[in-house]
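Notes for the one structure printed next.
With one protein chain removed, the remaining protein chains of the complex are shown where they sit.
Up next, subunit A:
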Amino acid sequence: MSILVLADLHEGQLAGATAHVVAAAQAIGGDIDVLVAGEGVQAAAEAAAKLDGVSKVRVADNAVYAHQLAEPMGALLVELADGYTHVLASASTTGKNVLPRLAALKDVSQLSDVIAVDSADTFKRPIYAGNAIATVKSDDALKVITVRSTGFDAVGTSGSATIETVDVVVDNSQSSFVKEELAQSDRPELGGAKVVISGGRGMGNGENFKLLDGIADKLGAAIGASRAAVDAGFVPNDMQVGQTGKIVAPDLYIAVGISGAIQHLAGMKDSKVIVAINKDDEAPIFQVADYGLVGDLFEILPELESKL
């Protein structure tokens, strides 16, 4: 078997998710190549070459691949896919945007959000917002798969793969990049953080989310939010944890003022340890929390911050 992994980039650097996708590729077994495509991605390629288990990093560095727009990225993958049995990408917004184009142009199905590998052709994936787990078998000659990174532990970084240049350049006159507004934060990325602290509607307003800052600083945590908090306008949508937001599985997840709607639980229930802080002792979040603390978050948060 021979597997091509599309590297995920974040502002031109290799995103953490890629190491999880390589782990999924290792579970399938076979030679693993990583494709790093973008503009000015030499550093990302070098980082990818260090991932354990990777034999070769293929680098397509060209302005047409800047911002990894779907049309040129799909066309590039179609050019490179021959000879591979599997093409994998992270189930990030980039992977989800690009990979179905490859699948359609190769006339094969795609398996989305794979969380476990049973064999080289059989995989597990969540359906119905994670309320059921499907085992699916693909008889397509080329398996096109997006991988949910929380399903696989990241590979190490002691590898030394060879790096080769890909000189395929495609045309793109259909789509162009206009602008990007990315949340600027010194905190770890929500999807990859070891600790996540999230606020819900119980926070009351956006200003009160500052109460989470000090705790997040002390724990090195990313800050998230429930959909209710996003819909109420407290915080931007890129902080949303849940079925319609980010899926996270940190070592420690602290839910503050979050009741625990199914759609939120779908995004965090695979966390190793869950702490819930809520004034309502009947809140459904306590049914999944390892440690529950009933009380007023406006008293508990400052106390927690000072005692950590």
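Here, a residue touches a chain if its C-beta (ideal position, glycine included) is under 8 Å from a C-beta of that chain, and two chains touch if they have at least 3 such contacts; residues count from 1.
In this section, contacts and distances are computed from a predicted model.
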| item | value |
| --- | --- |
| Among "Phenylacetate-CoA oxygenase subunit PaaI", "Phosphocarrier protein HPr", "Cbb3-type cytochrome c oxidase subunit 3" or "Electron transfer flavoprotein subunit beta", UniProt-listed name of the chain not shown | "Electron transfer flavoprotein subunit beta" |
| Residue in contact with the excluded chain [from A:Thr18, A:Thr85 or A:Ser112] | A:Ser112 |
| Absent-chain contact - pick from A:Glu79, A:Asp153, A:Asp217 or A:Asp281 | A:Asp281 |
| Among A:Met1, A:Ala43, A:Ala63 or A:Ile133, the residue in touch with the chain that has been omitted | A:Ile133 |
| Subunit A residues that touch the omitted chain in the full complex | 10, 67, 69-71, 74, 92-94, 96-105, 107-113, 122, 126-140, 173-183, 189, 191, 195, 219, 236-238, 244, 246, 251-252, 262, 269, 272-275, 281, 286-294, 300, 303-304, 307-308 |
